[in-house]
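All protein chains but one are shown in place.
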Amino acid sequence: MSSNRDFSRDGTFLIDLTKCTGCRGCMVACKQWNQLEAESTEFFTGEGYENPPAMSEYTYTRIKFRDFEKNGQHEFAFYKEMCMHCNEPACASVCPVGAFEKTAEGPVFYKEKRCIGCRFCMIACPFGVPKYEWSKALPLVMKCTGCLERLREGLHPACATTCPTAITYGPRDEMIKLGKERLIKHPQRYVQKAYGYQEAGGTSVIYLTALPFDELGFKQVTMRPLPEYTWEALRLVPGIFLTAGAGLSALAWFTHRRERLQKELEKERAELAAEEAKEDQE
Amino acid sequence: MSAIRRVIDEVRSFHWFVNLMILVVCIGAVASLLRFVYGLGVTTNLNDSYPWGLWISFDVVTAVPLAAGAFTLGAIVHCFNIKKLEPLVRPAIVTGFLGYSLVSVGLLLDLGQPQRAWHVLRYWNLHSPMFEVSMCIMLYTTVLFLEFLEPVAQKFGWKVSLRLLRWLEMPLAIAAAAISTLHQSSLGTFFLIAVDKLHNLWYNPLLPLLFWVSAICTGMCIIIIEATASHKWMGQPNEGVLLETLAKILPWTLGCYLGLRIYSLLFHAVGPFFDRPVLTLLFVLEVGIGFLLPFLMFCRKGVRENDRPRAMAAGLVIFGLVLNRFNVSMFGMMDPDNIYLPSLIESLVTLGIIAAHILFFVLIAKYFPIFEHHPETVDYSIPDPLFQGKGKDVQQTSH
Partner (left out) sequence: MTNHWIDIQHADVIMCIGSNPAENHPISFRWVEKAMDNGGKLISVDPRFTRTSSKADIYAQLRPGTDIAFIGGLINYTLQHNSIHREYLVNYTNAAFLIDKGYTFDDGLFSGYERGSARYDNSSWAYQLDDNGNTLRDDSLEHPQCVYQLLKRQYARYTPDKVCEITGTTIQDYLNVARTFCSTGRAGHAATIMYAMGTTQHTTGTQNVRSYSILQLLLGNIGIAGGGINALRGESNVQGSTDYALLFDSLPGYLKCPTYDNQNLSSYLEKWTPQTNDPKSANWWSNTSKYMVSLLKAYWEDVATADNDFCYDYLPKRSGNYSFLKLMERLKGGGFEGLVLMGTNPIVGGPDVRSIAVGLGNLKWMVAADLWETETSVFWKRPGVDPSKIDTEVFLLPAAASVEKNGSISNSGRWAQWRYKAVDPPGNAESDAFIIDQWVKNLKQIYAKGGVFPEPIVDLAWNYGDGHEPDIDLVARECNGQFTRDIEIDGQNFKQGQQVPSFAFLQADGSTLSGNWIYCGCYPEQGNLMQRRGVNDPDGMGNYPEWAWSWPVNRRIVYNRASVDLNGNPWNPQKPVISWNAVTRKWQGDVPDGAWPPMSEDGSKYPFIMNAEGVARVFASGLADGPVPEHYEPMESPMVNLMSGQQSNPALDRPGKVDRSGLYYIATTCRVSEHWQAGAMTRSLPWLVELVPDMFVEMSESLAEEKGIREGDMVTITSLRGSIEARALVTNRLKPFRIGGKLVEQIALPWHFGFNGLAKGDSANVLTQAIGDPNCYIPEYKAFMCNIKKGGQTA
């Protein structure tokens, strides 16, 4: 599957969680731009002021709060969850009808008119991003669009535009460079790793953090592009089909050969006998 | 009016078990109607962190290998030319056809947009194992349908088509085996993408191969069970001798599977393996009782030659396969903080589908000549127009 496309100019989010204030402006901007319904919530559903409980058909992006004490130090940290816009998206590779597309601009875009609603994308996505319209009789998948329509109008994504501090948006190579610069300039502030640089083969959302990624709730994922895992098997399909078909045919031919020979022999004999009989008649 | 009368009378005359099945199917049908009225969210316990549940795990991932008898036997009989097993082919084909048809029903229920199922034909994504499986299932169901046409044609005495079908038997069997190889294994490919989700005990790159081999084993075991059951409860002839032949093949395939399984775990999977006690238990049950024990049993002549132990061993393999498919598609994928249990409606639908399978099999067996088929004496030659009307031949050959 591994495509040879150059991802370095793809529109990419550099999300620096050491700069995120958990203000949640991004969540509201996203709902406004995408005109998503508000969820009905009660009190808080996680640590800190966390709400709604998870990303969902109504919520493309969400701030996850971490509120705890570590070595006598408060930790009140925030993690903006959203679609990672993988360079080689698992969701796109498994979709039987090709409803996902990694666009030239960077976002992985969902063509809802194609979707048959099988939810394989949800199984495949290593980040747990695609969500389903469970409330509907004929549901579709919902996920962050990367604000493709805005990009095509020359704007930046709604959440990135709203964010006062944490999100920088730009070409992937520049975001990687900027991220690296920050890691070097402030070795104390950051965990020395950029999540998304290589995760799942590289994504268009790259995170920097102060706390270890797993403590913030980041998923541990493979560094290989996921489509490779299935493609390794799938690319064998034509071969297997032909080999199996041909092999079985040959086998059948062999195993039936004796029978055929037998029959031919009988036929010959019968013919011979018939001729003999004819001759006899004559 | 009288037609309906006759149907009602007919139904009345059924065995209570059959009527029970009809009831379960009806309940299942109502339940699946609810799914369309209220949506998946309300009627199932599926959610965003657990998007595939019982319907996918059982109705698709498990039902497909359970219906593997048809292609396995087809290949054995036609390709390996082990002709004496041929009497088992037709029931296997019926089981297969029913199985696949019901898989499609299950899938359609599970799809969010079933009315768009045809999109798979319209928008091809060659990278998608699901695309591949859907295509295969469509093709294979067609093949099975064609194969199933035989007893139908026979019943209604369509001689030409029957002859034609007989003639097609071999290529169809080959196609069936090839297609099945693909999709049985591709069901395993599904989960290759879940590299960070499926537990290490089950995730490894050989998953497709393991799925295929285990499907073959199961195909044979299903035939054993089916034949034994239909002998016992449906008054069909005892095919014991034939089953013994199958049982002789089984130690080889099961051994093969076990070998592969151990090899894949040792050399292709990454630990930790035994970090979650429940999964460890499931693994031990699956491999130990589901595959190792029947393997040892089938190695013994006494087991192979006797109906009961043979059927029991076959049952264990089926148990192993079912558990394996559930482990891969459900338990091994489950987030321990977010346990999924199928809802009542999901369970009713699945029960309905299982009941439908049994029901249709019984009905087909009742009305179509699927067990009377011992075609050693059948004439395979292209029908001679001069001998038209001599269709009785065929019926004469049955016993």
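As written, the chains take the letters A and B, and residue 1 is the first residue of each chain.
Just so we're on the same page, a contact is a pair of C-beta atoms (placed from the backbone, for glycine too) under 8 Å apart; a residue touches a chain by one contact, two chains touch by 3 or more.
This structure is a prediction, so every number in the text was calculated from the model and none was measured.
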Check the whole complex and report which displayed chains the hidden chain contacts. A
Based on the whole complex, identify which of A:S40, A:Q192 or A:Q220 touches the chain you can't see. A:S40
Selected from A:T12, A:N51 or A:S93 as touching the chain missing from the view: A:N51
On subunit A, what residues meet the omitted chain? 18-19, 21-25, 27-28, 31-32, 37-44, 48-49, 51-52, 67-69, 74-77, 164-165, 185-186
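We adopt the following convention: only the chains that are shown with their structure count from here on.
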Expressed in whole Å, how far the mean CA point of subunit A lies from that of subunit B is 31
Over in the complex, which subunit A residues touch subunit B? Could you list them? 1, 54-56, 90, 92-99, 114-120, 122-124, 126, 128, 131-141, 219-222, 224, 226-227, 229-234, 237, 240-241, 244-245, 248-249, 251-252, 255-256, 259
Okay, in this complex, where on subunit B does subunit A touch? 36-42, 46-49, 51-52, 75, 78-81, 107, 110-117, 119-120, 122-132, 134, 170, 173-175, 177-179, 181-182, 185-186, 188-190, 192-197, 205, 207-208, 333
